[in-house]
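A selection of the complex's chains, in situ.
Which chain is which? They are A and B, in the order written, and residues in each are numbered from 1.
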Amino acid sequence: MHELKVTTERHTQLLDITSQVREAVRGSTGAAVLVYVPHTTAGLTINEHADPLVARDFEMALEQIAPDGWGWQHIEEGEENAPSHIRAALMGSQVLIPLRDGELALGTYQGIYFCEYDGPRTRKVFVTALS
Amino acid sequence: MHELKVTTERHTQLLDITSQVREAVRGSTGAAVLVYVPHTTAGLTINEHADPLVARDFEMALEQIAPDGWGWQHIEEGEENAPSHIRAALMGSQVLIPLRDGELALGTYQGIYFCEYDGPRTRKVFVTALS
């Protein structure tokens, strides 16, 4: 299992980690690659990385879908991050990408995004090949 | 493949099944564990299980994101559960967690939640190790 380090700079931020994942699995002979986030206010998604505005739209949209103003119960002093948990879960804690001839079988426009909903932070991402 | 039984007590309820999954995979030698729900109004998510109020927030939030009042077409007599299907799908039917030294590589605050959206019911959860 490979462990990547990701550093985010904003509260809500999608970060393209495609090349880091590709590097981690170089030479793998399995059937698929599991990318996994061991955090509860960050997630992963696969989507377009040709136009960086798609990532900005994801940041806006998740904040609208699970907005700050709802009557959240999870409140820790100094940590107002209740909706961050929902936003992360709507994206999901893992993505799984098939391997073809040892390469990620991503579509032409697809990239792998780390989805930060409670940054800025330094985060971990696990990458492992499945056979 | 292991089959767990889960019993829910409310219409919408997140239930922490981390210890049951951990028990089911004890001694497994694979690379990851697949947890799967064979139901259409229940799902799975991975999120914080330190503060139980996070689970309550998930219950509230999914009912807001896909509310009862929309013009749902799927209506069966005595079974008003159309939005339950969407809520379940937003969480997803499966989670996949890497194994490290035979243990679930969950983050410090992460737990595995069964997400009931049409309870109370007795439900099944499949657990299987992938190599």
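Quick note on the criterion: a contact is a pair of C-beta atoms (placed from the backbone, for glycine too) under 8 Å apart; a residue touches a chain by one contact, two chains touch by 3 or more.
Not measured: the values here are computed from a predicted model.
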Identical protein chains in the complete assembly, only 2 of which are shown: 3
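In this section, only the chains that are shown with their structure count from here on.
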Inter-chain centre distance, chain A versus chain B - centres from mean C-alpha coordinates, in Å: 20
Parts of chain A lying in touch with chain B, wherever the complex brings them together: 1, 34, 36-40, 65-66, 70-76, 82-83, 85-86, 88-90, 92-94, 96, 124, 126, 128-131
Contacting residues of chain B [partner chain A, same complex]: 31-32, 45-48, 51, 53-54, 56-58, 60-61, 64-65, 90-92, 95-98, 100, 105-110, 130-131
